[in-house]
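Written out below as structure tokens is the structure these notes cover.
All protein chains but one are shown at their positions in the complex.
Moving on to chain A:
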């Protein structure tokens, strides 16, 4: 299943590896356009391309369960909700010149730092291990579920607490100050 890289040279890639790299380039490009474009709704649509590209990468690694969950949750719900929020507030057609928080350089620095950390951690964690995609399915629901609920239960639960905290935080932030004594309208609570 997991072999070392010695048997697999980096200089003679097979078809899946080439496709993997190409899709990766597309995903990265879409992600960059997402944060640089001045058209709000187009940014959300480029985000769809980036997340869809990630799903294709999962499929190429035979993790079809994760891939379809990615499409269902991120493409199908998160970005749709994002579009929903955009359209409820304002969704101008064309450029929106005020869509610039003027934190461009700070954002770039944070993004580069995060990318550098992730790349070093992942590269260090896996080093020269090699996944053989032909021999056995690595990403079937059984395998994923077993490793998730047997070996990674604690991080999984911690993540759900994190999501809950984010939810509570969003509600707290969106409630106006001084609204505590007055009963909140049901729409705000929802």
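Simple rule for what comes next: contacts are C-beta pairs under 8 Å (C-beta built on N, C-alpha and C of every residue); 3 or more make two chains touch, one makes a residue touch a chain; residues count from 1.
FYI, contacts and distances are computed from a predicted model.
Asker: Unshown chain, UniProt name, "Zinc ABC transporter permease", "Spermidine/putrescine transport system substrate-binding protein", "Glycine reductase" or "NADH-quinone oxidoreductase subunit H"?
Answerer: Record says "NADH-quinone oxidoreductase subunit H".
Asker: One chain isn't shown here. Among A:141, A:155 or A:169, which residue touches it?
Answerer: A:141
Asker: One chain isn't shown here. Among A:30, A:43, A:56 or A:71, which residue touches it?
Answerer: Once the missing chain is taken into account, the touching residue is A:71.
Asker: Going by the contact rule already stated, which one of A:19, A:33, A:60 or A:91 would touch the omitted chain in the full complex?
Answerer: Only one listed residue reaches the unshown chain, and that is A:91.
Asker: I need the residue numbers on chain A that touch the omitted chain, in ascending order.
Answerer: Residues of chain A in touch with the missing chain: 41-42, 45, 48, 64-65, 68-69, 71-72, 75-77, 80-81, 83-84, 87-88, 91, 93-94, 140-141, 190.
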